[in-house]
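Structure incoming, see below.
A single protein chain has been omitted from the complex, and every remaining protein chain is retained in its original position.
Right, chain A next:
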Amino acid sequence: MATQHSRAAARFMIAPSVILLLAWMLIPLGMTLWFSFLRYNLLMPGANPFVGFENYAYFLSDPTFITSLINTLLLVGGVLIITVVGGIGLAVLLDQPMWGTGIVRIMVISPFFVMPTVSALVWKNMFMNPVNGLFAYVAEVLGVPAFDFLTQAPLASIIGIVSWQWLPFATLILLTAMQSLDSEQLEAAEMDGASALSRFWYIKLPHLARAITVVVLIQTIFLLSIFAEILVTTNGGPGVASTNLTYLVYAESLLRFDVGTGSAGGVVAIILANIVAIFLMRMIGKNLDA
């Protein structure tokens, strides 16, 4: 029914929202790009001369950059591994018929509803605190010295916190996928002599491939920009042990007031995110084709 006329009208009508969204995206991006080529420090007001790639050279040659890049990849990779493996495990368990399924499922999903700052603070103060935390109490009961998670293993602790937040998401998607598996396929496999383990490996896991891809892609987008959890727990420290790219950009622009270098860092982060995205699509994107 889409005639030439109605198509033109449709374009005309969606134009405002498209233009708004484009402006919303392009103006900050353009400004970031522009700032990244200026010497622009809020502590030194005055002229902001154009300096070419000086900010980039400064940002990329900073040893913190390499550390934060590695931290970013460790954070993303670690959380992905924990949530996908854990999510598959939980999905398998929750797929079993059991008493109180509804309540258990809601409880499993609930960490996703807690905002990142709150959950990070809960972990920091109620669990990982070396004096008052639950883990410290357990250590005391067992008679071993308390472990100061956020000081001694800052990045691993943050990976743990973020995994706790994202595990429900992975579980939810994978459980839905699991439930869409045709039960006759499992029965056929059972008749064919497949053990429970083989059924999982040869039937269920391949069936989950597409859902796993979706989980990995969506989570990667969000995990590359983890910030709140670091800000409220370790502040990127000790030193730069738990600084990721997002946090480094924040530190440059809002702790050192160097807008120019912060912007350059932002652009670098965009480029790196795209590289990661391309790699991901190459590796697992084919799973999305029907």
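Just so it is clear, a residue touches a chain if its C-beta (ideal position, glycine included) is under 8 Å from a C-beta of that chain, and two chains touch if they have at least 3 such contacts; residues count from 1.
Here, contacts and distances are computed from a predicted model.
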item	value
Chain excluded from display, named as in UniProt, from "Nitrite reductase small subunit NirD", "ABC transporter ATP-binding protein", "NADH-quinone oxidoreductase subunit K" or "Heme exporter protein B"	"ABC transporter ATP-binding protein"
Contact partner of the left-out chain, one of A:Ala189, A:Ile230, A:Val249 or A:Ala269	A:Ala189
Touch with the omitted chain, as defined above, among A:Trp34, A:Phe113 or A:Tyr202	A:Tyr202
For chain A, the residues touching the chain missing from this view	182, 184-185, 187-195, 198, 202-203, 206-207, 209
